[in-house]
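The structure under discussion is supplied below as structure tokens; questions concerning it will follow.
Omission of a single protein chain aside, the complex is shown with its protein chains in their original locations.
By written order: A, B and C. Residues from 1 in each chain.
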Amino acid sequence: MADDKKFAGFICTGCGIGDRLDGGRLETTAKRDGKMQEVKSSEMLCNAEGVKMIQDEIDGGATHVMIAACSRRAKVEAFNFPTVAMTRANLREGVIWVRPDTDEHRETTQEMADDYIRMACAEARSMKAPSPSGEQELNKHILVVGGGVTGMSAALESAAAGYPVTLVEKTGALGGHLAQLYKKSPGKAAPRGLPNALDAEFPGLEDTGVEGLIQQVEENANITVHLNSTLTKTQGAPGRFKAEIATESGSTTEAEFGAIVQASGFTPYDANQLPEFGYGKSPDVVTNLELEKLAKEAAGGPIKRPSDGKEVKSVAFVQCAGQRSEKKGHLPYCSGFCCTTSIKQAIYFKEQNADCDTTVLYTDLRTPGAAGEDFYRAGQQKMVTFSKGEVSEVAADGGLKVKFKDLILDEDTEMDADLVVLATGQVANTGPDPYAQLAFEEAEEGSEEKETLRKALEVAPPSILNLEYRQGTDLPLLKHGFADSHFICFPYETRRTGIYAAGPVRRPMDIQQARDDAAGAAMKAIQAAENAGKGRAAHPRSGDLSFPTFRSEGCTQCKRCTVECPFGAINEDEKGYPVYNESRCRRCGTCMGACPVRVISFENYSVETVGQQIKNVDIPDEFDEKPRILVLACENDAYPALDQAAMSGVEINPWARVIPVRCLGSVNLSWITDSLNNGFDGIVLMGCQKGDDYQCHFVRGSAIAHERMSKVGDTLESLNLEPERVAVYEVAITDLERAPKLINDMAETIDKVGMSPFKF
Amino acid sequence: MTEVIATNQTILVVGGGISGMTAALEAAETGKQVVLVEKRPYVGGRVTQLYKYFPKLCFPTCGLEINQRRAKMNPNLTILTLAEVTDLKGSAGDYTASVKISPRYVNDNCTACGDCEKAVEAEFDDDYNYGMGQRKGAYLPHSMAHPLRYVIDPQMLGSEDAQKAKDACKYDAVDLDMQEETIEFKAGAVIWATGWRPYDAAKIQPYGYDRYADVITNVEFERMADPKGPTGGKLVRPSDGKEAKNVAFIQCAGSRDRNHLYHCSRICCMATLKQTHYVQEAWGDEGKSSVYYIDIRAIDRFEDFYRKVQENANVSFIKSKVASITQSKDSGKPVLNGVDTEGYNRYANEHDLVVLAVGMEPSVDPESFPVEIQLNREGFIEPATDNGGVFAAGCASDALDVNRSAQHATGAALRAVQVVNRVAGTEG
Amino acid sequence: MSDLNTAMTAKYRNNFLKEVEANVEEGEWVKMCMQCGVCSGSCPLGKHWEHPPQEIFMMIRAGKRDDVLKSDSMWMCTSCYNCIVRCPRELPITHIMHGLANYAKRMGLAPKSQPTNQFSQLFWDNMMKKGRVNELKLGLSLYFKDGFGDGVKNAMANQQLGMNMMKAKRMAPMEIIGGHSLKDVSGFQKMIKKAHEIEDQNIQDFS
Partner (left out) sequence: MAKKEYSFYPGCSSQEGASSSNYMVSVATLCQELDIKLNEIPDWNCCAASIGYGGGGELPRLALSARNIALSEQHNAGQDIVATCAACWLSTREAAERFQHNKTLYEGAQTALGEAGLKLENNTPVRHMVEVLIEDIGYEEIQSKVKKPLEGIKIAGYVGCQTNRPFGIDGESYENPLYLDKMVEAVGADSVPTYEKKVQCCGGALAFSEPDKSQEMIKGIIEAAYDHGADMIATPCPLCQANVEIYQDQINAKYSTKFEMPVVYYAQLMDVAFGRNGKDSALDRQIIKAKKLDDIAK
């Protein structure tokens, strides 16, 4: 029977815990205050016998286990009992390692330990062992959006792993830009042992291989291709996406998918914004992509210039055309592929006619890696000349004159050329900004904000995914219109679970990178489908089986949760009630923190599990001069920082009681008010860095918490408490000195402002 | 004897740096059995030795915490530390790996309480800090180390100190009789993620890394900037411990150079731009950085980061491969000699500290590669069909930054999954 | 040869680069330079170069034929080989500088009064007479290169030096008549004459 609960507590006296603390008293506390039916101690709980002792209790029917030992970050493998509800009281890093080992401190140290045991017991009592909802099912079918090299690669890679794929391409053919190229750069470095001789044979140009790729896709029984098609509707969640695929003609098909890869590629930069380079003035000024067309037409013969069809005898390449520039209409970033591409294209000319003069005008030549640098050498070997020069103008009256500053010879100069190639960049094919859409919806009718948003959205690109999500139709955007991710360690973590961007839609890139990126995105898609099938959370709480539910009776349909969820996981039903999509949820608890009526909870993490910990801290009365400070610390950064501080012996004030939270975004204001009402004297909240370079693993959690807490002033006022009793900080995992200091500072603040009057 | 349960549906990951960990975790979280083999006593590799990441200037330990928690929670993943693959036989879908496991002299009873460290006196060069500091003979490599377990330095063996460490441990965790062992197990696919090592700066003779104390490498500078590092985060001149405020960065130190590494190591430009922030952080407007470069390779979105640094009046860029470093007769400070090629300006600039932006070379020597595999001139693994079921991940395949390594490793994981899924298909 | 000097050299076109590649010793390496400037910074006489090597390579690409060949920079090369061993692209810079100097001379563009230009010719002629260098005559011819007046001045200036050398038996007055010589001087000279002929034939016309 589910509600037949049995509570067992286990106390480790190893690592000096027994020497520093009164073990007997800890047991009593667990029994009497913690209401553990069974309490056992061990001198080494993490070794085989200790673990067996716990397992035996579980086999004997224990459903809730409280382990008082080291930090929850230590001995995780040993204390791993997935079938029960488990909590840990941190007596080592949390207590004895942060307190001096002297008689005068013994009492306060013991009080800390007793409180942590009470808190852990209370937490255990108020939680359930998580189990999947049963909402989920396994759907191995992968939807790939885009039929360029990235999309085709993603499809082939997924199929090769045994996952059926549907590929949707908006044009009438597969191949994307790859199909428009004459040849591709080798993308490999010199073979082993190749000398640096002038006649050394570096890897040369290669066929694009696009036909082969297309053929593989078409012949693959596991891949279904929809040409001239787009997504007109996408709903659901990982494991149960439902997409409506419509052809131009209007016919639609519906299909279900486990996960989605968005490989919508890029649009070449519009060179018409570069009149200074003669584009549009002379047909002999072309973009790098247009040159591919000329090369294809020439098919190995002499490349002809568009104006008069004469063979090109001299060509100038203008690097960074409309890129790496903050001028209006220019791209501020570097597209990464253009240096290599210009070398490749210069070789088109050289291979056909070694006497053709090819000059590359660059400011920084960017051919990174082993393959890159060897390709640079290969170009030089063929006498492609490189000049560090800043092009100011391409004069197109009569012949072409490229005017530039030679940065090496330090002079303004110019050169004639039969043809000028502008090395223009890539613009990501992303949809409209979903947060602009959300803001538009939320904005008051007729308000100025609404109008500006409306205008902005009118000129926004068309939607690619047409997600039926509360938070907009497409993937959220990063800077410069690229899609997620902004994480360095986790390049695929988009803010829309189960939908992974790949290729130039994520960052500008070349063919080789796009193919690797496709494989990575496919991997994540497959993983998302598999985990959705098991009800397991996706990164960063991967494997977590808990998921949010809400009590509809209490819900006021205020929509805070649906608006604030950093992952757009929550929709609204027609009545305005939240609809949780378990497999879209990342289990950060931001919704729970948002809920003013406290109806949202996870089985093992809820307003209750934390609220009970707060309530069970023993608050000495005012005259004991023993304040209490509540510390709510992000479990990913602040809490580990405190652990490490403890390891290096940094002291923490004995009044502090630290509770790790999944994310500061999950902090519900009620915890603040409750703890103040219960007589806590100060509260310190520790989240991750927010803003553009956010380090919050749930992207917006920390930012949202900061916004909420900015309003906590009113609460304090209503209780007429001093505002400085509540402090919110951004804390990094490296703040070994700072994190403890922030807590100790609060103790000093309390010294100044005095004890809370709310003690009973 | 270490027990490893593995079959032809198991994925072997060689190397536990950011690439190896990423590949291993992505595969394990897709339900695959994974064995990860790491040479060091802890996972995380070289990123654990970085102070900050570009371009966000965030902390590597932050992602490491997440990855290590993923590892701790995942029953599909087995991690072997102090272990090296010495041989690999077989073919895709059916490999047998030989793995040599060196003794740690500390078993899993260890609670990381630190008593052994307190007990011993012997100190040795701290390889975690590139030898810039010393650490005890019984040590925890760093405060985030996973497994969170101490190590006994073999150099200490047989000494009184070793015994002291053993006696200090209340949990019989110190086992001085531990022996090296070699185990064999099966694997269907292999992900090769052995990563990189910094190029040996002493080989770049004109820069006198072996002659001048105040010429250091970029990886050493990372440790110096880290508050947990040997100088407690102070930027100082190794020669006299005085403040290093005027810092020179020499790009392509050993890269793009036929005398050293032919290839461009890609990350060094961004690493240097990042490190100019450290100088700024430490000294404000008193901190001056000079970057001597050939080409600044701040690819794609990194350009923003480059622009910000360019806008900083305290950072100057000199387009020049420094010809030589000499020592000032009077001040004893390093003097950089060369020509700024933008308009031909000869310089002899004195700096407090010189940081060589040394490049990445593959950490496995091509000559002693334990596996049949296709390598390019630089010793990086080429993606080739005749590599069978062995797939490179991260810097074993090319010089890559952390983000690209993780990206590449995720792709490599899929290719391994494809192989073991084929096996599963046939084996049912 | 003057016809070669009417060579057309449009800016940033490869004519001159190709001319250098064809006619200058090790000239085919010039295109491999990546403008890092390590050579320019490594030259012991660097500060005396109007155009350091890496800049010369850029000028060649920019088609500045006259500026390069008429420059006296190449003549500053002391053949210390610092540039060669440090060049990341393996350019044999020392030889290219020698080659350019010699080619400039061949083209009649080398600065006539450039002392090293003159000295290298004196050295060559002196050596050609008997197959071995006659230091005394070489020294004197150097002193007197700008006519008798300067010669006497130079000789006086270096008189002490000469006396020292003679005292140390490291200069022999008798060298002035006769001096060391090959037995097979004529064979030697025929060989060199032939070598010159072959080299001349290999020069390509870029006019």
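Convention: a residue touches a chain if its C-beta (ideal position, glycine included) is under 8 Å from a C-beta of that chain, and two chains touch if they have at least 3 such contacts.
Values in this document were obtained by computation on a predicted structure and should not be read as measured data.
Chemist: Let's see if you follow the contact definition: name the visible chains touching the chain that is missing.
Modeler: Missing chain, whole complex, touching shown chains: B, C.
Chemist: Looking at the whole complex, which of B:K89, B:R211 or B:K242 touches the chain that is not displayed?
Modeler: From the options B:K89, B:R211 or B:K242, the contact with the absent chain belongs to B:R211.
Chemist: Tell me which residue among C:E50, C:D150 or C:E199 touches the hidden chain in the full complex.
Modeler: If we include the chain that is not displayed, C:E199 is the one touching it.
Chemist: Would you indicate which residue among C:Q35, C:Q54, C:S73 or C:N102 is in contact with the undisplayed chain?
Modeler: Touches the omitted chain: C:N102.
Chemist: Contacts of chain C with the missing chain: which residues?
Modeler: 25, 44-45, 48, 76, 78-82, 84-85, 94, 98-99, 101-102, 105-106, 115-121, 123-125, 127, 131-133, 135, 139, 142, 160-161, 164-165, 167-172, 174-175, 180, 182-184, 187-188, 190-196, 198-199, 202
Chemist: Name, in rising order, the residues on chain B that touch the hidden chain in the full complex.
Modeler: 205-206, 208, 211, 324, 326-327, 329
As a convention for this text, only the chains that are shown with their structure count from here on.
Chemist: Which chain has the mean of its C-alpha atoms lying nearest to the mean of all protein C-alpha atoms shown?
Modeler: Answer for the innermost chain: B.
Chemist: Counting only C-alpha atoms to place each centre, which chain is farthest from chain A?
Modeler: C
Chemist: Would you mind telling me which chain pair, A-B or A-C, is linked by more contacting C-beta pairs?
Modeler: Top pair by contacting C-beta pairs is A-B.
Chemist: I'd like the Å distance between the centres of chain B and chain C, where a centre is the mean of that chain's Cα atoms.
Modeler: Here chain B and chain C have centroids separated by 50 Å.
Chemist: Whole-Å distance, chain A centre to chain B centre, using C-alpha means?
Modeler: Here the centre of chain B sits 24 Å away from the centre of chain A.
Chemist: Using the average of all C-alpha atoms in each chain as its centre, how far is it in Å between chain A and chain C?
Modeler: Taking the mean C-alpha position of each chain, the two centres sit 64 Å apart.
Chemist: In chain A, what residues contact two or more other chains?
Modeler: 196, 365, 388, 408-409
Chemist: Can you list the chain C residues in contact with two or more other chains?
Modeler: Chain C, residues with two or more chain partners: 34-35, 54-55, 89-90.
Chemist: Of all residues in chain A, which touch chain C in the complex?
Modeler: Residue positions touching the partner: 196, 198, 314, 316, 355, 357, 359, 365, 376-377, 380-381, 383, 385-388, 406, 408-409, 413-416.
Chemist: Mind listing the chain B positions that touch chain A in their complex?
Modeler: Touching chain A: residues 18, 22, 26, 29-31, 53, 56-67, 69-70, 72-74, 109, 111-114, 143-144, 148, 170-171, 227-228, 256, 258, 262-264, 266, 295-304, 307, 319, 341-344, 366, 375-378, 380, 382, 398-400, 402-404, 406-408, 410-415, 417-418, 421-422, 425 of chain B.
Chemist: Residues of chain B touching chain C in their complex?
Modeler: 206, 252, 256-259, 294, 319-324, 337-341, 344, 346
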